[in-house]
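Before any comments, here is the structure.
Heads up, one of the protein chains got dropped from this complex, but the rest are sitting where they should.
Every chain is named by a letter (A, B and C) in the order it is written, and numbering of its residues begins at 1.
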Amino acid sequence: MNGQHTIRVTVNGIRYERSAEPRLLLSDFLRQELGLTGTHVGCEHGVCGACTVLLDGSAVRSCLLFAVQADGHAVTTVEGLSSGDQLHPLQQAFHEAHALQCGFCTPGILLSLIPWLEEHPNPDETEIRAALSGNLCRCTGYANIVTAVQRFAAGAGSR
Amino acid sequence: MTSRYFGERVLRLEDTRLLTGRALFVDDVQLPGMLHVAFLRSDEAHARITSIDVTAARTRPGVIAVYTAADLGDYWRPGPLLVPPPPIQGLVFNTATQVPLAKDKVRHAGEPLAMVVAESRYVAEDALEDIQVDLEPLPAVTELEAALAEGAPLVHEQFGSNLAAQVRQTKGDYAAARATAHTIITRRFHYDRGASAAIENRAVAAQWDARAEELTIWDTTQAPIPIRNGLAPMLGLRESQVRVIAPFIGGGFGPKIMMYYPEEVLVPWAAMRLQRPVKWTEDRRENFYATTQERGQLHDAELAVAKDGTILGVRDRFLHDTGAYDPYGLTVPINSQCTLLGPYVVPNYESEFTAVFTTKPIVTPVRGAGRQHGVFVMERLLDFAARELGIDRVEIRRRNLIPRDAFPYDHEILFQDFRPLVYDSGDYQAALDKAVEVSGYARFVREEQPRLRREGKHIGLGVVSYIEGTGIGPYEGARVTIEPSGTVRLATGVGTQGQGHFTTFAQIVADVLGVTPDAVQVTTGDTREFSWGSGTFASRGAVVAGSACHAAALKVRDRILTVAAPLLGVPGDELEISGGQVRVRGATDRAIGLGELARKANPLRGAVTPGTEPGLEATAYFGPDRGNTANGVHAIFVEVDPETAAVTILRYVVVHDCGTVINPLVVEAQVQGGVAHGIGNSFYEQLSFDENGQLLNASFMDYLLPTALDVPTVEMAHLETPSPLNPLGTKGVGEAGAIPTAAAFAQAIEDALPDSGLEITEMPLSPCRLYELLVAARERRTDA
Amino acid sequence: MKPPVFAYHRPDTVEQALALLVEHEDAKPLAGGQSLIPAMNFRLAAPAVLVDLGALEGLRGISTQGNELRIGAMTTHSSVERSPEVARVAPLLAEAMPHIAHPQIRNRGTLGGSLAHADPAAELPAVMLALGARLVLQSAQAERRVAARDFFTGLFATALAPGELVTAIEIAALPAHSGVAFEEFARRHGDFALVGVAAVVTLDEGGRCREARIALLSVGEGPVLAERAVAALHDEQPNPEAIRAAAEAAGTDDIDPPADLHASAAYRRQLARVLTRRALSRAVDRARA
Partner (left out) sequence: MIVEGNYLLPGSPDAIWDLLMDPAVLAKAMPGTRTLERVEPDRYEGVMRVGIGPITAAEFALGIVLSDIQRPQRYAMQIDSKGRFGFTRGLARVELVPEANGTVMRYSADLQIGGKIAALGQRLLESVSKLLLRQGLEALNQELQTRLGGAPS
């Protein structure tokens, strides 16, 4: 079982079948095997959160998962959030609140927040900050990210 | 101009690509047949290289090549000195620059020893474990004072000592001033190292096209053009054969301006040698050794004041840790030396620094670039003076501010741009007043703090001023082209790392050409598009490149009027440009679209007046006479738990003056981000080297970046004192937030524990360290 | 930072998993992997064989039999965090969960994995100690139950025998007049705590302290039961003085904390005193309520 393993995984609604070494990290699998380079790699030890994706709907570090572990599961990456230039409402809120600068950490932040906001539709600022605490951003100082989440939550009510 | 975008909160044009994951970062570059690189890095901080045996690594399946210094032949050579020292009298400077791969000697932990090129990064890292290295350890050089002591081990034997530079700048006569002083405040200050820690690590990818004889390099650099100009001759190519692309960059913060990193030199070389695309992406652990760092200064400073708190003079002698090499010259310590003077009238100044080689990673500018050290020293000295003289800390600052009618104000010493340190403009009084007002300083000190103390709450406030030399030369350029489609294309040389250049530059051009910003397609950081300029550093993008964009747009505007006048049958001064059209003022029906005009300006048949240039295009350059000076005041409220030494930031107020604001959205975000960086440097971030030069926290587990729970939303107020040094009146803002934070933080913590006897003279300050300081202060009090 | 080569197995049953562990003595079970995979990325860990427990659905889930809570070893931290049964039967565990790393880690990390890993700075071992939990261990031959206090044997060391797996954790509800509290101090939310305290206090009819269990984390080679602190409280009215005395004992006599970059030994002792005092005060208030 040292060699290649077959990995059948649904990513952003599309079924893929690839074979890969068991040691291939899910982050590298998405970026290199599937060309989904929107998932970024910042630390490869589970601290920065840039590589966060959804596995069966819950946010996980794709650098702390082997691709083989995702076999038979569904993954959502940032590429799966928008349809073309039609942004996901949270992406739109990020744009309007200027919640990103270099944008490198942004995909991981979006994917950490989306399932969390489903469970916490009306978060207060402290809850939002706690939810963000697993994602490092060096550019923004987080303020506008918090604002974006607040706007999204406010808007979500009306949607 | 009918529409006006300059100064508006225009949403960023680059966001969609970033939000959807479509933006290209260097590590996203994947080419058929691409090879991957891993570097073997030294475990030792200081050692002689006895042998490196790579034979086993070379035979591992999937390994294409393994290189050591010996394999580089003539290509092995130290990098150039990037920033020569300014012409300061009596200056001593010993230059030793980084090498591609360590040859005889290792000078810091993590210095690269060998390069493995393989089919995948996984295999390349497997091969690193096959390499047998024999190093003969030498004593490390870590403490700055010990490094200069007689008989200290030498980082670079040829200099006979570890002295990298010595610079003395003076103004007036400090000794005389000291003699007349009422009080002399003397302290030692220590400001330790930090990492830039952009979330995107560095990366370099290169492809050699043998048919076109062209080399394309994707590089996470803040300076693509100098990279091209430097690498081309190294590789025996003409500049025109090399294209350097700095696509989207995941944060710069300084170290991505450093050139030429070993990996930057070796990856393109390997791509040409192996005739296959090659990519190296730094991993986070490497980043803690391979990417340059900053900070690490030891100041012995003295402030001479009159009874009323008037500054008579300052003397500062400091040691600056430049790491194992000094390719970036003296930028950082000179920033410290100059910025110490702050917004204050300092009639007499005596400042001498000694830069010291140590067996630690290389030091180059990181956001703030040494400015925060100077601010920390000066603001702390003023705090101690205020306490000793019984003067309110805001008052002592107010009494010493440079008056608003004193500009341009000459400090009589040289700045990092080799020009005299002359402040162009500012209203420091207004900034301080504004901060006092917004923070509610008076009420807090008079009413709230006493009440809170009665309630047993330990809440303190820190208020500090600072200036920032920004927008320095030499120059940047821009080319504006109106395409037949009506699209305006703008190309400039500076790379962008998230500062919003795509938007701010578009705003500038849109106003001049009467179009909307989204009609302006901006290209930055691609040498094929624009190949003159120096890069993004020293908070200069908006100032220098922005001014060049403005100048180019004005030239195109003239072209439009010249071409349109005969077509519309009126003189140019009767035309107006708006809504993407040029029209006769007052006659809406007599108009022509800019796209159509561009076509007409590029005829395929017929004749033109001799000397006519085709199209609607112009290139312009801007080089400021000298850097301009932004300023501001920070006020921070903290709560301290004296039992655990936990510090919580309750409020953070910034009053900021960066001249004319192009886009408040962008400016505020830059300040907020800077403050976050400053909070890190004050409380969380410290590169801890042991006495053997081993870095003890080379991961995000132990090197702590502030999270969303650690950085408050900053309350901001802007003042706009235009700079006379550029047509836009703008000043830089990129680094401002990070500069005074530590000083404000220290003052606030002392203010929260007024009876503790606590005195903070070092940064950063962990809770454990704060606890130790509190215990020591308590013991001092009980002894007394 | 790419992991080294290993052989990978994903058994469908516990029996297969145990067989694989017997077959490959250098095999390591892969539960949530949130500690193991970083170590592998750093190439600090290089297990030749990984046995992925991810498909063992039988090891997931939370159930209650009467007053006893049973949590499958492969239940993720998030599931525990969200579980109303846990909140009801073991509020101390519920209170500690949000302190464990970050949501993305808790979505993968498992209870059994964390306990078997036995990191001295981890929250769960101390909580299990304070709760007097039992771990269910299974080998190819037999199943056995081990009390938490016997399970943690040292630095990353447990009573797990080779070829044995943690399959479940059993926690009995606390008697009436019990109160619990969890306190920890970390540099940043989600970091390894510099010190943490899990406290359980049970009062008698007279309001005296009938029984208490105080477990500290990040102050030794494993979770530490603060026996002297407990002794200081026993049969006492848990008034501020008694609590202060117990906290003093915890910080001074019960621990011999190590120093690291973030905390000296002296600072850890101070934190242990303060946090123990705060935890006990809250636990006692709750016990009285």
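Everything below uses one rule, namely that contacts are C-beta pairs under 8 Å (C-beta built on N, C-alpha and C of every residue); 3 or more make two chains touch, one makes a residue touch a chain.
Remember, it's a predicted structure, so these values are computed and weren't measured experimentally.
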Worksheet item: In the intact complex, which of the depicted chains does the undisplayed chain touch?
Response: B, C
Item to complete: Based on the whole complex, identify which of B:Asn697, B:Thr730, B:Gln747 or B:Ser766 touches the chain you can't see.
Response: B:Asn697
Fill in: Hidden-chain contact residue, picked from the options C:Asp52, C:Glu81, C:Glu95 or C:Asp119
C:Asp119
Fill in: Hidden partner interface residues of chain B, rising order
43-45, 109, 129, 137, 285, 288, 688, 690, 692, 694-699, 701-702
Worksheet entry | Where the missing chain touches chain C, by residue | 28, 35-36, 38-39, 42-47, 117-121, 154-156, 192, 220-221, 258-262
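One rule holds for everything that comes next: only the chains that are shown with their structure count from here on.
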Worksheet entry | Contact-richer chain pair [B-C vs A-B] | A-B
Fill in: Farthest chain (mean CA position) relative to chain B
C
Worksheet entry | chain A-chain B separation of Cα centroids, rounded to whole Å | 29
Discussion item. Taking the mean of the C-alpha atoms as each chain's centre, how many Å separate chain B from chain C?
Written reply: 44
Practice prompt. Note the residues in chain B that touch 2 or more other chains, in rising order.
Written response: 122, 283-284, 699, 701, 707, 709
Worksheet item: Tell me, which residues of chain C touch at least two other chains?
Response: 1-5, 42, 188-190
Item to complete: Using the touch definition up top, name the residues of chain A that touch chain C in the complex.
Response: 1-2, 5, 21-23, 25, 28, 44-46, 49, 52, 55, 58-61, 63-66, 68-69, 71, 112, 116, 130-131, 133-134
Worksheet entry | chain C residues within the chain A interface of the complex | 1-10, 30, 33-34, 37-38, 40-42, 50, 52, 54, 78, 98, 101-105, 107-108, 188-190
Worksheet item: chain A touches which residues of chain B in the complex?
Response: 11-12, 14-16, 18-25, 27-28, 30, 122, 197-201, 248-253, 281, 283-284, 497-500, 665-666, 669, 672-677, 699-701, 705, 707-709, 711-714, 737
